[in-house]
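This is the structure I want to talk about, given as structure tokens.
Removed: one protein chain of the complex. Kept in place: all other protein chains.
Labels run A, B and C following the written order; every chain starts at residue 1.
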């Protein structure tokens, strides 16, 4: 779960990391009188906020109100900002990049540090990035902090502040089950103060039960995405016309890949997970119908469940809701012949080969 | 560092572990009016306190005063109690044994649990003791606590209390750098309450710098032991007449062992540690003179230092303080011939072979 | 032989009294696995599918000398179950449970390293060596004994491919699903090394997917250390960037983890690439 900037900053603050003074508004009328210059930032989760005009400076109340009005009128990556964070502008001495991520290769958290802050880390040359794995069993150690301070060339107060800050960021990352905790830019302000001018925090979805305090965090989900999450189904909206339901992430992706060989394009990705539970197949079909694809391709590789049970589930949905779009099915496993026969009899296209099913769905779906 | 019982209990309490109500007295006049029966316990570090009469029950003020007077008059393992802990007697439903120690073989903390509390763990049959290693990187886990609770057959409130208590004891053990944290007996009192009726806590001496709050803890050291500690010399009082100074624990023990082959008995064990620093040799000699042995055996295997420097140090002490008891030396290393000659000229017995030196010292020391 | 498992592997089912645990215990027994015990706290003394249930791993191991376990315990309690297995001295622990917090997986995997246990998964279908043993949840019917090793990040996609192999008359030595999470206990590289050393494996099928760099690392190992032919399929060629494709690990982030990058690396390392799963048996038939 990605946290909105204002929420991420509140979290940093609670771990003792300094952030700019600011407040949240939900309409331009909530802008407070401006004494020092302020920056207004659209609270959206997608990238490219700056380019889309979602970040604006203002040095008077009127400017700020106008900027707010403009921002509330934007659509950024399909999403209209509901909130704006209004912050006092920070005096920037230097900008640093600092983040902790999960390094999948090592299976450990990795701290990234660059003297070039304020730009995307992907654009920074490799040799300018310092890397330290932080082992959860030992945490951030003195020698690491020494290395970071040396790399940044910090002295005096900013050295002490950075030391405290980087340890706090690790504790936050660990305790909050983060996948990413990024401060970019981390600003060296006047008199050695260190301030997190922007922050991105992603909390591991699978650990959200440990963090009930995040249950009200906004996620920018569509209606269907919300419904899929409630039913524990992986839902991804794609560009094509063919709705694909399969059990297992790899199999669902493979089905999409196979479609493309025949010119078909997936429009919806629905992964049931490793299960072939007929109830879940029914849920997925219902959800898929709401997404209105041109054709539905159902690909189930059965393990625990017999194919006739899965077929019964499909037919139950068909009976209950009616399925007006063509439904191509490919179900493998125990009793697969029986299942196929049941489906064929009911007018559902039932095939045994994945490739054939993909060809059929592609033909119907067009391209 | 062994903590006095009252201090150990205060520590347990600060980690949320229940201990009996009580207070400390330094003379019998400080006994408070007795309503419920109390137990008076001499605050001494050595074992065998009970057998020596250091633990007494009382159910009236007069009884308590008399008991206190008696206890203050005792000498327990050579030490006169300075304080008595007066505690309300606990209603005992069951007694349990619980401790965490460092298991040297595994190099990990080991939790020991026995349903037979209130007796020395050494006397409990092996099969009645449950053992769980606690890894410092993962701590006490649910499955361990389940296993303990199953072994003890706890239910309801006492189950919950034990769960909380055992995790608290681990945190205490870890945070306080303990070598031993023993609660014996751990009392299951009425209504499922769990109380630490006695407690032994030993803190790792090498970690005391992390625990300045313990700097005023009393240690029952003799004058010489205190002096040795200040000089960073290992001092052990033994039964014989020969004062042995050597550098290195193994070498000092080996010297004592070698003496015994010739009928000699060590009276003082002074280990300088791995060093052959002449200043430390001088300190050790001074300390040894205060312990008044019949003969002193100095055995130095030189590494960093030349033997003539060590010899000079010895002669400096001799000149400064005079050494009335015979001094047998055996110094090996660079310039050893020169060192031996210097010592011989000054009337110090200087030998090259450890065995010869031990024989000589034994002859002088008698047996 | 085969890798990791043998016909003597003695398996404990952790969470045997749950729906999935019970069903899969039965399926493993049918496969020929020596399922010697189950563990569910508080259910000690019961029997499931004829298998004795114990309250703790310690009891189960001391009574049965088991050396492997399979974990069906729900995500919130999975870490404790895995640590319990490690402390009980279990050598091979297949963690089937999905949606375990990454931090928990990270910690039990690191702890296993200290104690010398092997973790497979989490969020994986386990491991099967046809004719010998299965510590996993793959359908029994798809397997046949043979000399192709299969290693995969996926579950059902692996079934699809193994099934296609079997239908083509190509048997398997060992099939292992290493799991679809970002942090897993046994990597492609470790499995490839075992297959390379295994006398009963002639060639290897690698099933990867988008996300991370595990396939690229596998490619490096293949190029540098493998003499046996490798056949690979990478799922997700048509997946868009930035979207989590079912598996927590299957996401193209910041231009990393694309199918193309993986396919290129593997091709360069000498692996044969299938563009759809069912192409794998054809490639093997052509090559071997």
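Going forward, contacts are C-beta pairs under 8 Å (C-beta built on N, C-alpha and C of every residue); 3 or more make two chains touch, one makes a residue touch a chain.
Given the structure is predicted, the values throughout are model-derived calculations rather than measurements.
**Q** For the full complex, can you list every visible chain touched by the one that's not shown?
**A** Among the chains that are shown, those touched by the missing chain are A, B, C.
**Q** Of the residues B:302, B:326 or B:365, which one touches the chain left out of the display?
**A** Going through B:302, B:326 or B:365 one by one, B:302 is the residue touching the chain not shown.
**Q** Out of A:141, A:157 or A:290, which touches the unshown chain?
**A** Considering all chains, including the one not shown, the answer is A:141.
**Q** So which of B:177, B:198 or B:308 would be touching the chain we can't see?
**A** Of the candidates B:177, B:198 or B:308, B:177 is in touch with the missing chain.
**Q** Tell me where the left-out chain touches chain B, residue by residue.
**A** Spelled out for chain B, the touching residues are 102, 104-105, 107-109, 122, 135-137, 174, 177, 179, 204-207, 209-210, 234, 236, 238-239, 246-254, 256-261, 265-266, 269, 271, 273-274, 301-304, 332-334, 353-355.
**Q** Could I get the residues of chain C that touch the absent chain, sorted low to high?
**A** 110, 113-114
**Q** Determine and list the chain A residues touching the chain excluded from the picture.
**A** 133, 135, 137-138, 141-143, 146-147, 150
Methods note: only the chains that are shown with their structure count from here on.
**Q** Chain A to chain C: how many Å between their CA centres?
**A** 27
**Q** Measuring centre to centre with CA averages, how many angstrom lie between chain A and chain B?
**A** Inter-chain centre distance comes to 58 Å.
**Q** Let me have the rounded angstrom distance from the C-alpha centre of chain B over to the C-alpha centre of chain C, please.
**A** The separation of the two C-alpha centroids amounts to 52 Å.
**Q** Mind pulling the residue numbers of chain A that touch at least two other chains?
**A** Those would be 137.
**Q** Two-or-more-chain contact residues of chain C, please, as numbers and ranges.
**A** 107, 110
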